[in-house]
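Every protein chain but one is kept in place in this view of the complex.
For reference, chains read A, B, C, D and E in written order, and residue numbers begin at 1 within each chain.
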Amino acid sequence: MMYDVVAFGEAMLRLSPPHFGRLEQTHCLDVEIGGSELNVAVGLCRLGMPAAWVSKLPDSPLGRMVRNRARELGVDVSHVIFSNKGRQGLYFVEYGAAPRASSVLYDRGHSAISTIQPDEVDWKKILSKAKLFHASGITPALSPSAAETTAVAMKAAKEAGCLVSYDLNYRKKLWSPAEAKRCQEPLMKLVDILTTTEEDTGVVFGIKEDSYQKVAESLAKTFGFKVVAITLREDISVWKNNWTAIAYADGKIYSDRTYTVEIVDRVGAGDSFTAGFLYGYLTGDVDKGVKYGNALAALKHTMPGDFNWSTLEEVEAQLKGAGLRISR
Amino acid sequence: MMYDVVAFGEAMLRLSPPHFGRLEQTHCLDVEIGGSELNVAVGLCRLGMPAAWVSKLPDSPLGRMVRNRARELGVDVSHVIFSNKGRQGLYFVEYGAAPRASSVLYDRGHSAISTIQPDEVDWKKILSKAKLFHASGITPALSPSAAETTAVAMKAAKEAGCLVSYDLNYRKKLWSPAEAKRCQEPLMKLVDILTTTEEDTGVVFGIKEDSYQKVAESLAKTFGFKVVAITLREDISVWKNNWTAIAYADGKIYSDRTYTVEIVDRVGAGDSFTAGFLYGYLTGDVDKGVKYGNALAALKHTMPGDFNWSTLEEVEAQLKGAGLRISR
Amino acid sequence: MMYDVVAFGEAMLRLSPPHFGRLEQTHCLDVEIGGSELNVAVGLCRLGMPAAWVSKLPDSPLGRMVRNRARELGVDVSHVIFSNKGRQGLYFVEYGAAPRASSVLYDRGHSAISTIQPDEVDWKKILSKAKLFHASGITPALSPSAAETTAVAMKAAKEAGCLVSYDLNYRKKLWSPAEAKRCQEPLMKLVDILTTTEEDTGVVFGIKEDSYQKVAESLAKTFGFKVVAITLREDISVWKNNWTAIAYADGKIYSDRTYTVEIVDRVGAGDSFTAGFLYGYLTGDVDKGVKYGNALAALKHTMPGDFNWSTLEEVEAQLKGAGLRISR
Amino acid sequence: MMYDVVAFGEAMLRLSPPHFGRLEQTHCLDVEIGGSELNVAVGLCRLGMPAAWVSKLPDSPLGRMVRNRARELGVDVSHVIFSNKGRQGLYFVEYGAAPRASSVLYDRGHSAISTIQPDEVDWKKILSKAKLFHASGITPALSPSAAETTAVAMKAAKEAGCLVSYDLNYRKKLWSPAEAKRCQEPLMKLVDILTTTEEDTGVVFGIKEDSYQKVAESLAKTFGFKVVAITLREDISVWKNNWTAIAYADGKIYSDRTYTVEIVDRVGAGDSFTAGFLYGYLTGDVDKGVKYGNALAALKHTMPGDFNWSTLEEVEAQLKGAGLRISR
Amino acid sequence: MMYDVVAFGEAMLRLSPPHFGRLEQTHCLDVEIGGSELNVAVGLCRLGMPAAWVSKLPDSPLGRMVRNRARELGVDVSHVIFSNKGRQGLYFVEYGAAPRASSVLYDRGHSAISTIQPDEVDWKKILSKAKLFHASGITPALSPSAAETTAVAMKAAKEAGCLVSYDLNYRKKLWSPAEAKRCQEPLMKLVDILTTTEEDTGVVFGIKEDSYQKVAESLAKTFGFKVVAITLREDISVWKNNWTAIAYADGKIYSDRTYTVEIVDRVGAGDSFTAGFLYGYLTGDVDKGVKYGNALAALKHTMPGDFNWSTLEEVEAQLKGAGLRISR
Partner (left out) sequence: MMYDVVAFGEAMLRLSPPHFGRLEQTHCLDVEIGGSELNVAVGLCRLGMPAAWVSKLPDSPLGRMVRNRARELGVDVSHVIFSNKGRQGLYFVEYGAAPRASSVLYDRGHSAISTIQPDEVDWKKILSKAKLFHASGITPALSPSAAETTAVAMKAAKEAGCLVSYDLNYRKKLWSPAEAKRCQEPLMKLVDILTTTEEDTGVVFGIKEDSYQKVAESLAKTFGFKVVAITLREDISVWKNNWTAIAYADGKIYSDRTYTVEIVDRVGAGDSFTAGFLYGYLTGDVDKGVKYGNALAALKHTMPGDFNWSTLEEVEAQLKGAGLRISR
C-alpha cells in the first residue's frame, strides 16, 4: 500500500467512565484507542493523506483491537509487529468539570512496544515511498530500546529523503526533564518540523522567553528546525477553552484565529493539530499548515475519543467561517 | 375523539448517537420520533389543548412506533393512514459543540407520506369540530401529491371555518427556493397565522428588511396574514443560545423577554414555539401566544428529543419568573 | 470499630434519568444513594476521618443496597437497624438546563426510619468514643418519633461530651415553617455548630438581615452556637454556579475564595461543605473548616451522585490552586 | 372514544436490573409499566379490540408516565383519575436463572389507587357502550375502599349488560387466604368468566381436585360461571417452560397445544392469556378464546416488560404453525 | 494491496434493539454492519486470507461507517465506489425466543448500490491478481443494473482465471422465484462453487430431492458446478440449533460433525460457512473446506453482529475438539 506519512509510537486502550463518573465509582468503561503518533496518522487519513503507523502490539484480542481500530480509520497497519512479549498498554481518562480538571491515569508499563528493538523494523523499506516520518518524545521515554529504535528510524528517514516531524510531548510520569533532554537533544538535528508547547519547551530544553513567538524562534535557531509550531490553550473553564496555534518558519511567525471550543474530550487535540499542520504543509505551505492544524484541533475537542472523525470538508468549512446554527 | 387542532405532516424516526459521538463512529443510536407538525400537536396536548395529527405511515413496526409515541404524548392518531406503500422516513442527529454545529442527516426519501393522495383523507370529517388546522412548508416539498394534499387540506380547513396556521419551514435538501415560492405563494392566501424566521422569509419570498419586526410587518402586508410570528435565535455557542420571538398583528409588534438557554437538544424548538403560540392565542390573544410560545420553546432546548415534555404548570412557572435553584 | 463522628438520618435510593431526560420520558434510571447526614459521613471518611452512620432501613435488597453503598465509601454501618416495618425511601432527580432548574421528586413517605423509636438506639454506647454528633433538620420532620429520637440523640451526645453539629436543612414538603420552628427551637441549645443557608434561616427562624454575615452573627447570638456556617450559591445558569461559604465564630467572620463550578450534579454540595468543614474544624480551626468545606463542596458539583468521591489530596490540591489543565 | 372492554385496577412502575443483575448490586434500573388489568387492556388493544383502563394515579411525572405508556399501546385512559393523594406504586423484578427463580419485590403500599372511593368513578357512563368489564383479585386486596369500588363496578357492569371477567390473581403479600375468600366470594356471582390457576383456586377457595380440568368444572359449578379458564405452567427451568391453558364451559373442556417457551420475561403471561381469551371469546367462541389466549401468552414470554407487543398477525401465525426459522 | 478473493455486493447498516426488545418498543438500536458478500470477505480476512470487497456506498457518514467497519476487520475497500446517488440500505433485526422466531425487516430500497452500472467498476484490474470471485443471489435482485453488473463481473472473473463462488441466497422480498430463476440460470454456467440451502434450491430452481445429498448432486449435474455446498440447520428452539453442512464434488459427498449451537446471533452463519469453506478449499481441498466452513459457521452463532470475530486458531481449536470449559 502507498502512504505519504509514516508515524511511529505506542497506542493504548483508553478506558473512561461515562457521564463524568469518577474512575473509582464507575461500573462501566468506554473503550477507545489512543496514542499520540497514531492519532496523527488518523488525522492525516481523515483529511485524505494516506498514512502508515508502525508499532509493536501484543498478539492478543487487545492488541488486535488496537490494530483494527487504527485500520477502521484508514491507517496502514501492515508494518505493525505482533509479539508474545509485553502487554497492551492502557490508560484511563476521567472527564472533569471546573474546578476539577480532567485527568489521565496511565497503566502502560511493560508494554509490547517497550520491548521493541531497532532491528525489528525494516525502516528502509517502510520509508521508501514516504514523504514524511513522524515521531514524538513519548516513544524514547518508554525504554532504552524504544529510544534507540526511534533514533534509528529518524536517521533512516533522513536517509530516505523524508522530512522528519517531531512532537516534543513531555510525559513526566515516564522520565525526568534531565533524561528527556539528554536523550532527545541529539535527535533534534534530525528534525525538520517540531511541534510543542511553551511549557514542554521550558521543562525539557530550559528555553523560556517572554512570548511563545520568541520561544518558537529560539527553538528554531537553537536546533535549526525548518518549522516550529506551538499550540496555545487557555483554560477558561474545564468545559470551555480558547485554542490557537502559531508557527515560526523562515524568520516569520504564522498565526491564525483563536477558536473558543466547548469541550467534549480534549485528549488528542495537540495530535490533531500536528495532523492538520502536516496535511496543510505537505499540500501547501506553513500558513496553510497552521490554519488546517488549528481547525482540525479545534474540532477534536468536540468529539469523544483520541481520534478525530472530522472530514476535510468539515475542516474547510471552519476555514470559511462555518456558523454554529444547526446544519440540515 | 374531540380535539381543537389538526396538524398534518410527516414524522420520522430520529436516530442519534449518544454522548456527542459522531454518526460515523457510533455503535448505538437513541431512538426518538420527530416531525415539525407532530411536534406542534404534541406541544399543544402537553399544554392541555387536544390535538390530532394526520399522516401516512408504513404498516410496519417502525410506522407503528411513530404512531404509538405520538399517542403516548396524548395526540389523537385515529386519522393516521397505514399503508403498504412507501417507507418510514428517518433522520439522524449529531449533537455538536463549538465550533462544530449540531447537524441533521435526512433519510426521508420514498416515504409513505410522499405517496399520499388528496382523496385519501376525509378532511371535511376530520376538521368538522376543530378550531385550527396547522401545516408547514415541509409537506408540500415531499412530493407533488403531498403538496396537492396540503393545498386541499388548507382549503377544507377554511371551508370548515378553521383558522389556518402555517410554518414556512424551508428545507433546502427538499426543494429550491424557486420551487418553494412557486408552490407556496398560492397557499399563503389561505393562511391566518404564519410562523417563520427572518432567514426563511428571505430565501423563499425574497423579503429582506432592516429588522425582523419589519420582516413580520412586510409578510403580513404582502399576504394578508392575521398574525406573523418570527422566532429569533442567537448562537452564543453551540451549548448556549439566546432565544426569543415576536409577533406582528393588527399593526403592532408583540415581544417578550429573551431566554438564555443551555442546550440539551435544540431540535424542535421552533415547533414548540408554534405550539405555545397557538395555545396562547386560542385561549387568549397574540400577546399570550408570544409569551407561551417563547417559554415553551425555551424549555424545549433543555430536554432530549423533538417532543416537549413540559407541562402547562412548568410553562407558567417560567412566565412568573422561575429561578434556577433546584426545585425540591 | 472506631470513628470520630456519628451522623444520624435517612438515606434514600436516588433514581435519576440519564442524559438530561425528563422523568416522565425515561426508560432507564441510574441508581445512587443519598441522604444529607450520610453524605456528611461519606465526605468525612473520604478525607480520612472515620465516621459512623446510624439509621433504620427495611430488611430488603433495597435497604441492604443503601447499607452496602455507605459501607463501600468506608462509613461504619454497624449501628444501622434493619426492620420489617416501613419501606425504603426513594427520591428522583431530574437534571436541568437553563431555564429549567434541576428538580427533586421525593417518595419517602412511610419509610422505615419514620418508625424509629428513641429506645431503639443505644446512643450512649454508640457515642462513647466519638468526638462529634451530626444531625439535620430533615430527620425531625420525618415523624414525631423520629423527632423525638433526634432530640434524645442530641442530648446523649452532649452528655457523652461530643460536639453537636446540625444542618438546618428545611424541607418544605415535609413540614411547615411553623412546625419546623416549634420542633427545632428547643434543640438549638444543644447545637455547637450550625450549618445553614440565608434562605432557610429566614424561613424557619424568621431571621433576616442585610447580609449573610449578619445572619450568621444573629444566629450565633440568638442561639449561642459556637460556630455558624452559611453556604452561598449564585446561579449563573443551571450548568454554572458560583459557590462559597463563610463561618461566624468568636465574633469573627471567616471567608474563602469563590469557586466557579461547572455542574455535573449539585445535589449534596451542602453536605460536602459540612463534611469538609467538620474535618477542617476537628483537625484545625474554623478557618481550616471553611476552606476545606468550601473546596470539598466545590468538587462535589463535578461528579454524579450525592456522594463525594474526592480525596484529601484532591481537596488540598484545590487549596493550593490546582489548575484546569488536564492532569497526566 | 369507543371501546369494547373496560379494565379496572392498579398499574405500577416496574423497575428491573438489566442483564440478570441482582437488585442489591444494580446501578441501573430499566423502567417498564405493569399491572394485571392494564396488561389485559393492552393485550386486547394489540389484537385490535379497543379497551379502556380505569385507575387512579398520582398527579406527578410518575403517574403521568403510567398513563402515557398505557396510551402508547392504544389503551383509552380518558377515565383515569389523577389525584394529589397517594403515591405511585412500584415493583421490582429480578430475572432469575436456574436454580434461582425470578422474583418480584413490591413497593405498592399507600398508592393513589388504594384511596379510591366508589363514588369517584361514573361507572354507568364509562360502561354504557362496553361489552365486557374486567377486574382481578388484586384490586380488592389493596384497601377496603378499593374492594368496595370493585364490587360497585362489577354490579354496574352487570346492570349495563356487560359480561364480567375476573382473574382470581391471589397475592399473598396483600392479604390472607381467608380475607381473600371472605371478600371475593360474594363477588363471584357477578362473574361470567373466571381466569385462574389451580394453585390460586386451592388457596383462596379451598377447591382441590385430581386434575385441573376438574378444578375448572368444580369452580364453574360452585359459582355458576359461564366459563372458567385455567393456565398451566411447567417450569422445566427458569429459562424454559411449558405453557398451556384450558377452559371449561357448557360442560366441556377446551384445550390447546402446549408451547415450549424460551423466557425473556414471564411476568404478565397470565394477563396475556386473559387478553387473548377475551378477544377470541368475544369475536368467536370459547375454543377460539383458548387458542388465542394460549398463543398470546406464549408470545409474552419472549419480550421484556409486562406488556405484550405482539400483533394479531403474529398470534395467528402461531395458530397456523409458525416455525422457528428466522423471518426475513 | 494484494488479496486472494474479491467479493461483490451490498452491505447495510444493521440496527437491532438490545435485550430481546421488540423493534416497536425500543428506545435504542445497536449498530452493526452486514451484507452477505461482505460477511464472506470478513470471514476470509479473519482466517488470514486477504479479501477485497467491491460495492457502492453513499458519500455520507453512514456510507463511510460501512466502509470503515469493513476496513476494521481487514477487508480491502479500496475499490468501493462512493456516490451522491442512492441511500444507505438498512436492516433491522429482532432477536427472538421460542416460539417467536427472530426476524429481519429490510429498508434497503433505493440504495446506492442499486444504481450501480457495469461500467463503473474496472473488474479486469480489480481481479487481475485474485484467485476467486464471490457473488450472491442478492445483488442481481437489487436492480436490473446491479444484475447486469453481477453478470459482467462473473464473466470478467472467468476471463481473469478466477474461480467463481456463488451463494444462491434467495430473498423473497426482493423478487419472485420466477424472476430469480430467469435472471440467475444463465449465470450458473459461470459458477464453480455454489453454496445454498435445500430450501432455496427448491424455490429458485425447482430442484427437490429425497435428501440434501441428492439435492447437491442434482445441482452439480444440472449446472456443472465443481462443488456444491449445502448448509443444514435444525431449529431445536430459537436459542439452540443443530448446524452442519455438506459438499458434493467429484461425485462424492463430504460431510462433517453436527454442532449444537447456543445462539447469540444467527445472522451471517451461512456467510461464515462460505468464508470458511473457501478458505479451506483454497488452502486445501473440499474436505478441509467443509470442516473449516462448518466450524466457522458454528462459532458465528455465538457472537453479536453479522461479522465473525473468530480467529484461525479458534476455528482450528474446534476442529481439534475444543471443550466447553472456561478457557483461562
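Here is the rule we use: a residue touches a chain if its C-beta (ideal position, glycine included) is under 8 Å from a C-beta of that chain, and two chains touch if they have at least 3 such contacts.
For clarity, every value in this text was computed on a predicted model and none was experimentally measured.
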Missing-chain contact among E:Ala146, E:Val164 or E:Leu299 belongs to E:Leu299
Of A:Ile81, A:Leu105, A:Val152 or A:Ile236, the residue touching the omitted chain is A:Leu105
Contact partner of the left-out chain, one of A:Glu24, A:Glu148, A:Asp287 or A:Glu316:
A:Glu24
Absent chain, residues of chain A that touch it
15, 22-31, 60-62, 64-65, 68, 87-88, 90, 92, 94, 105, 107, 109-110
To test your reading of the contact rule: which positions on chain C touch the chain that is missing from view?
1, 68-69, 71-74
Across the whole complex, list the residues on chain D that are touched by the chain not included here.
19-22, 24-25, 96-104, 106, 171-173, 233, 235, 237-239, 266-267
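Operating definition for what follows: only the chains that are shown with their structure count from here on.
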Sharing more than half its contact pairs with A-B, counted by residue number, which one of A-C, C-D or A-E qualifies?
A-C
Count the residue numbers both chain A and chain E use at their shared interface, divide by all numbers used there, and answer same if that is over half, different if under half.
same
Which chain's C-alpha centroid is most distant from that of chain C?
E
When the C-alpha atoms of chain B and chain D are each averaged to a single point, how far apart are the two points in Å?
39
Considering chain D alone, which of its residues make contact with at least two other chains?
27, 68
